[in-house]
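These notes concern the structure reproduced below.
Other chains of the complex are left out, but the ones given are in their true place.
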Amino acid sequence: MVFVTRRERFSAAHKLFREEWNDEQNFDVFGKCSYPNWHGHNYILYVTIKGELNPETGFVVNIKKLSEIIKEHVISKLDHRNLNIDVDFMKDTIASTENLAIAIWNVLEPIINLLGVHLHKIKIEETENNFVEYYGS
Amino acid sequence: MVFVTRRERFSAAHKLFREEWNDEQNFDVFGKCSYPNWHGHNYILYVTIKGELNPETGFVVNIKKLSEIIKEHVISKLDHRNLNIDVDFMKDTIASTENLAIAIWNVLEPIINLLGVHLHKIKIEETENNFVEYYGS
């Protein structure tokens, strides 16, 4: 078993809030992240897959192919977008990094399985001080 | 003459567009940065001052004081905000990194002069691949 990780980046806007709460309640829970007119981040995404080595290529997976899959199914939908408004797989969820990691896992896992390897981890860095990791349910 | 630099960070939303252009014209010039529902960045700001060494303290400037000034006059107005909507010193300008650097220079220069040193450079990193530097007009 070898683990291979691809890093991709996207810049997006979001805010954290619940429609059914008023501004004060939202600020109590989400702080500055609840400010009404959005803010944003340079998110860094790490996709880790695991699998057996293919002795013919020396690869677990063709990382160029892996990068194309991530770009087509994830980055193209997130980059320069608003996580609360524009992203089909984030509809009806709070745009937290945790929910984003789970949603990206759910998008990528069946597609990566088709390559004959397994998705191992989704890691998202929101800022240089905060990051989230998800290994599937 | 010694140069001292303080790094500060802020996360903000913005988009690049001109009201008087239609979506196609805006996309032609600004590309993905013109998408309507905003995107955002983890901006990194470097403020460089220059001055003579104070032999009593070994400092050009007290960097804790410098940090407080940057936070009070700049970061508190930009962090978790929308550069196009929320920021008084960015009113009526395109929210480009170039304009942001000039605007921050204009805010900070008179205040830093009061410390008896000179503002030398404003540098802003928008992404890990793009940054802007401004040394005053």
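Think of it as A and B in the order they're written, each chain with its own count starting at 1.
Note that in this section contacts are C-beta pairs under 8 Å (C-beta built on N, C-alpha and C of every residue); 3 or more make two chains touch, one makes a residue touch a chain.
Quick caveat, the model's predicted, so the values are computed rather than measured.
What's in place is 2 chains of the same protein, and the file's complete complex has 6 copies in all.
Assume only the chains that are shown with their structure count from here on.
Between the Cα centres of chain A and chain B there is a gap of 28 Å. On chain A, the positions that touch chain B within their shared complex are 9, 11-14, 32-33, 35, 37-42, 79-82, 85-86, 127-128.
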